[in-house]
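Only one protein chain is missing; all other protein chains are in place.
The letters A, B and C name the chains in turn, as written, and every chain counts its residues from 1.
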């Protein structure tokens, strides 16, 4: 996970087809763009706009040994560990959510040394993506200094500032092999317009070497062009566009649906007693048995979906 | 124009009243917030969203010896020199616009050594504001290296990258004393929603130690809160809000009016033969003789204003 | 210091016994006492749970112009009673906000110096105010792997901190197992020496009292006790020597009005049970 040389980074970008072209494909086709062992960055944060449909497709496809990074990791981290899709996660916080307490699945895998949870501060994660997005090897920052987090972080360096003499931390750029980002809408070329909270997604898309977008709906390029100042991820960074309604269920998608709280409670219950067996049972029931994404949503249940949808519109009903 | 120490920068921010409060005032009152000798940053770029009303008020108020920075400086640079409001401008490009050729007023003042035009690359200007916005002493970048521009730039330093061994340029943070930014709309507290091109304005507002907003119209805080993801400049950075319709005339304001081309031609004509006398005559006629902003617009002329307005809506008529 | 005490609604112990206070939970006590530390016009970076409840309570009492920030990228929201967000990153956090920005940018506001107070809960704290939310036991072979820092490290590195937590001996330790979020590190000037010249621990609010830090040694000390709490009690619940002044202040108990607001905000008692 070292910092790329500038020439390597440029060569990787140049080798891509960055032209304005139709990139629409299925979840299964998009999953083939990810190779075991790669570094995959996940958009969204905690229980918001998590690219669950794409994670679901990758776990079903049997991808392994990914290094996964995200601002804050929720249940998808448990499932990546439990499925073997990843045994190395870089993030600032890892558990389903404060109200559910510490993740027992995360604990089981990390405390037994079978999986690694590499911790960085929240801002450090953000600035690592930002450095990657800007094409520079590092960003200077002023936190993490003096802490145990810094002692265990891989590759950060301190610098005596040549302008002020102050001690600064330089955090190394992240240029993930692939970023998976779920959006409210984009066109067939990958121009994405995000509403509400953008988290680290904009920097992540610019930093990554490939981007797979899942989207609640595909809109025309004409619609995008009517409000170009709303486009937050440009087509030129995007390699695949997959239309997946409720693509971040059971997490939320701003303005459309809130988290599926009962389902999240169900997951917590299933993993409460025997976390590993519970996670495996969850994977079997919700990831492997359904034959498609609609089947997955069906297992979560219609009533739950309608309730999340009703609550989700509240931001615009106010 | 050295880089502030972190403690000085923090102290200056802490001393400000950053609460949600009404900041509406007149151009004349806002002009009193700027002191001779300060560093003033100008929002917009070339002939777009230039904070002309505020510049007009400062020149009328007799402010002198400002250091002025902007992404790209147009005619306002000539007028700042000619009025004595500034004799030191930092920017990447300085002239009315490509179609009018090299500014004769700029030439007269700089070639005679009476005024300084400190040149940085466009990206360097942007990253200097960005470093200031982020609260770090510098940003690393990969242009300007090897050029004459770097030889003459004040305070940039090279660094052998501790991660890659590459040569990087570190450009020093700019934290202007005051930023003058013209926006389409904001509320009385200074929450500004910009349409279209944002130039360097967002970083500039975060970098500056004070912000004066001029705005085409003041909207309610309720309206701002209905679309908080459209707020680009937060109230907490803002010290003054002045409602000034056509506040960037004769330049454009995205979606509302295009540049007043005939007036810009008139200025070019007035300064073609004897640039200094021409600029003084222009200042007299358009800056000193009118008694208020409406009077200034009246001198430009109603037909010109209506034409600029008609052309300006074109972006939404498409 | 006097101003701080007065502002926080503290009364000197010798001013007399406080009147009988309405019944309340320990969490409600934390929320009320923390809210009183916040001032009109401040900008507060708040975590969910007690910190958020306290910030909203302050907005609805003495600090209507308080600006709340969430690390999800939210500036100046007004959270709806009964709809408290499950984290700082969901749309519930954004209700009627003034501005939304990226996570990185809201954290950079902290670095730029726009935040007065960072306000969070704590799992384990030590004498110098260092917080641990990463590992119980040895970090290389932990007994418990905790969720980690989130924005905690950034907030504690860059703002004046208020920490609200239960006062238990296992939580108030001589030295945290792991410094997730820096307090004054090893005391004295060690925090500034590490490259953290700004911010630092301001107050620790517990169900037993309000604690501050000695300006020189940077060690934790008692500033005030809640009504009915003795110096012996608070010392007995603390895993390191804790100075308690002889004339230590006693806090004013939560008022019925303050408690009513908290109960309106969290009717299901998710955070205040």
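The definition used in the following text is that a residue touches a chain if its C-beta (ideal position, glycine included) is under 8 Å from a C-beta of that chain, and two chains touch if they have at least 3 such contacts.
Quantities reported herein were computed from a predicted structural model and do not represent experimental measurements.
Chemist: Give the labels of the shown chains that the missing chain contacts, considering the complete complex.
Modeler: A, B
Chemist: Based on the whole complex, identify which of B:82, B:127 or B:297 touches the chain you can't see.
Modeler: B:127
Chemist: Of A:2, A:101 or A:228, which residue touches the hidden chain?
Modeler: Candidates A:2, A:101 or A:228; residue touching the omitted chain: A:228.
Chemist: Which listed residue (A:3, A:41, A:106 or A:133) would be found touching the missing chain in the intact complex?
Modeler: Answer from the full complex: A:133 touches the omitted chain.
Chemist: One chain is left out of this view; which of B:62, B:146 or B:295 touches it in the full complex?
Modeler: B:146
Chemist: Among the options B:45, B:192 or B:211, which residue touches the chain absent from this view?
Modeler: Among B:45, B:192 or B:211, only B:45 touches the chain that is not shown.
Chemist: Tell me which stretches of chain B touch the chain missing from the display.
Modeler: On the chain B side, contact with the omitted chain comes from 45-48, 71-72, 91-95, 97-99, 102-103, 106-107, 110-111, 113, 117, 119, 121-124, 126-127, 129-130, 141-149, 152, 158, 166-169, 196-203, 252, 254-255, 258-259, 261, 312, 314-315, 318.
Chemist: Name, in rising order, the residues on chain A that touch the hidden chain in the full complex.
Modeler: Counting only chain A, the missing chain is touched by 6-7, 9-10, 13-14, 17-21, 133-136, 189, 191, 206, 221, 224-225, 228-229, 231, 234-237.
Throughout what follows, only the chains that are shown with their structure count from here on.
Chemist: Between chain A and chain C, what is the gap in Å from one C-alpha centre to the other?
Modeler: Measuring from centre to centre gives 30 Å for this pair.
Chemist: For chain B and chain C, let me know how many angstrom lie between their CA-based centres, rounded off.
Modeler: Computed value for the inter-centroid distance: 41 Å.
Chemist: Touching at least two other chains at once: which residues of chain B meet that condition?
Modeler: Within chain B, residues 6, 135-136, 229 contact more than one other chain.
Chemist: Indicate the residues of chain C shared as contacts by at least two other chains.
Modeler: Residues 74, 94, 96, 100-101, 108, 111, 197 of chain C touch two or more partner chains.
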